[in-house]
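Take a look at the following structure, please.
Shown here: the complex without one of its protein chains, the others still in place.
Right, chain A next:
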Amino acid sequence: MPPRRDADFNISDDSEPEDDELDEDYNASRTIRTKGKGKGKGKELGAYAWEASYKRSWDTVQEDEAGSLQAAVQDLVARSKRRRCACSWGDAPIRRTIIRHMMFLVDLSTAMMDRDMRPSRFDLTLSYAREFVSEWFDQNPLGQMGVVGMRNGVGERIGDMSGNPQDVLKCFLDKTLLEPAGEPSLQNSIEMARASMNHLPTHSSREILIIFGSLTTVDPGNLLDTVDACVRDQIRISIVALSAEMKVCRDMCERTGGVFGVALNEGHYKDLLFELVPPPADKSPVSRLAAQAGEGQSELMQMGFPTRLPATAPPSLCVCHSRLRSEGYICPRCNSKVCDVPTDCDICGLMIVSSPHLARSYHHLFPAPAYKAVLELDGKEASACHACSLPFPTTARAPLQTEEGMSPHGRYRCPKCKHDFDAECDLFVHDVLHVCPGCG
């Protein structure tokens, strides 16, 4: 069972003074949930385990000498940021699937009209879906995504598998086309998604992401047979549930190697969804890719990196449409001109791609080393952040409580180049830049 929302929780939730403190609590509760699946009863409190994680935030916030909460609030903000990155970058996995294919299944049943999330589950899902799609294509430039809606007991194809983020975003733009109605059908929709991924090459990943608001599903047959078929086809199913945990959903995710999560509230919903953005790590030795690697099914592809001609170049005929135009890309092997990349050269058959396209995913393979929090100073440290050259605070801020991964001096050190960085740059380096300024 997911944590029940009882009266106590709601009251404390509403009376929270700080938004960031709220975030904090969600994260904490999530950790507990993933470990104990929310089932374990807290022994010492005699209550649910998750209740222990709801700290009374008004006790932990302390005023400084001037009676201001500024410092305390900043500290909390910094801490919640730290925690977010601490969960996202662990040790780097060996193998990640870079070419991804995902079917995005959205529940469009009447359960989505519930207003327990503001403004409604449906509206929130649409806006998060748009953000998710942009972020997903940003991190997986070679990925493709399709959209299926679940309503009136059938799966409805909303958007075909496409590599163009604009095409996918268009699916979520028109609200009137997606008006929720009837009951959802997991089996019908999964079967539809499975069918549209059947033809995909073996070296890409096949994933189904389901946003599920209902507590019921209307299926024509046995849903477990469909799950078996997905396991056979090596399709990974991940579900973000909006109401409560269903046994069949969790089983489905566990059997196919996906992730299951129940959203507690708006912020947690977004966190759950965005955890699915980075390519899934393949750590298990029996995984499909590893097995494939053993069988030697992975391929080495020959690719050409073209030269792009500008709009001011003298016009010439392209080999793909025989049209006279200035812009184009020159195949490096046969020097013929094609209109767009990525494509296969019509003359020599070479796969022509633009190398920045490939390079966009390399940070998954070579991440920046995780910085370690500096707990003690020995007096020889640099006085300013190595990246942005802003001076470090000279006085150590007394931490409100001992927190793992937080430095009282605001210093985080690269294990490789031994330079110190401040919290802001640490976040930026690992979230956006993916290059350590000291090592680079």
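Criterion: a contact is a pair of C-beta atoms (placed from the backbone, for glycine too) under 8 Å apart; a residue touches a chain by one contact, two chains touch by 3 or more; residues count from 1.
By definition in this document, contacts and distances are computed from a predicted model.
Novice: With one chain of the assembly withheld, which option in "General transcription and DNA repair factor IIH subunit TFB4", "Elongator complex protein 4", "NEDD8-activating enzyme E1 regulatory subunit" or "Protein DPCD" matches that chain's UniProt protein name?
Specialist: From the listed options "General transcription and DNA repair factor IIH subunit TFB4", "Elongator complex protein 4", "NEDD8-activating enzyme E1 regulatory subunit" or "Protein DPCD", the omitted chain resolves to "General transcription and DNA repair factor IIH subunit TFB4".
Novice: Could you tell me which of A:Thr176, A:Asn198 or A:Gln302 touches the chain that is not displayed?
Specialist: Answering carefully, the residue with contact to the hidden chain is A:Gln302.
Novice: Of the residues A:Cys318, A:Leu350 or A:Met406, which one touches the chain left out of the display?
Specialist: Considering the complete complex, A:Leu350 is the one touching the chain left out.
Novice: What residues on chain A make contact with the chain left out of this view?
Specialist: 70, 74, 94-99, 138, 142, 201, 203, 289, 293-310, 312-313, 329, 332-333, 350, 354-356, 358-363, 365-366, 383-391, 424-425, 428-429, 432-438, 440
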